[in-house]
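All protein chains but one are shown at their positions in the complex.
For chain A:
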């Protein structure tokens, strides 16, 4: 993989990780209130998919979406201010962490109702198809979300009319506290796409380059008129479902084993010239060692100092975002009313 792509992937993942850990801290301080669903552990999916997308593509996501927005390019300042509920937030403080919208970057929303995003995604895709544009829609959803009726209804229509949608399942094996074996009769999510003749593949969602490559291929097919495509990314969230959830239903051993497959470690490993220490290898777990080592031998694009620089840069962006959010004003009630009637023309109704 090219050096600059790797750098982008790595920077995005580092930014996302730093942003989320800081958001958790700010939540603890009371600066962020409500539901806050964090992304650590799943960065490779967002980074891989979104870096493979074109600026003209659209993105539709769920409630664990502010990391997606960040990686899509929404300024960290505006995302953090939205989490704080401030006027300078990307949704004016009206939406909050689950409802990030950024029209400029074609980030078409965070939706908090599970299963709500598919129909919206195929609607955008329908418009693209009608206008014969070379664009695509990326629709993110979780493993738990594939049990909504809208999943089946939307996949059927997408296939029927060959709509330009890329369905991306972030399979972290849990729907809040319910493990996939207890919520799905078919646990290999990608196989469900076969019911609608949608080409689908499963990729290791802890491996950012695989996610990136798979997305490139899928988007390429879509742009050549191949109709909808489906990617299942196997991943894991390191934290609870949201800040309100300690995640105590998951065995400690399972969480530890998954954390050893940290996608950032994998990406660093891939990009660095440095060989891992014995201790790091042991910690990474047997299955990832082979992958890590082989790639590092081949790649060798990044030095340790540079790595430190990337980390510091991410931290600086996040610190700046927090300061920005803290100093941003509260939105006014007048602004709220203006948003309620933002689509009214010059009629006076009452």
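Simple rule for what comes next: a contact is a pair of C-beta atoms (placed from the backbone, for glycine too) under 8 Å apart; a residue touches a chain by one contact, two chains touch by 3 or more; residues count from 1.
To be clear about the criterion, contacts and distances are computed from a predicted model.
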For the chain that is missing from this picture, which UniProt protein name fits: "Alpha-ketoacid dehydrogenase subunit beta", "ABC transporter permease", "Branched-chain amino acid transport system ATP-binding protein" or "Fe-S cluster assembly ATPase SufC"?
"Alpha-ketoacid dehydrogenase subunit beta"
Of A:34, A:55 or A:134, which one is in contact with the hidden chain?
A:34
Would you indicate which residue among A:13, A:114, A:198 or A:325 is in contact with the undisplayed chain?
A:114
Mind pulling the chain A residues that touch the left-out chain?
33-35, 82, 85-86, 91, 93-99, 111-115, 144-145, 147-149, 175-178, 182-184, 249, 330-333, 336-337, 340
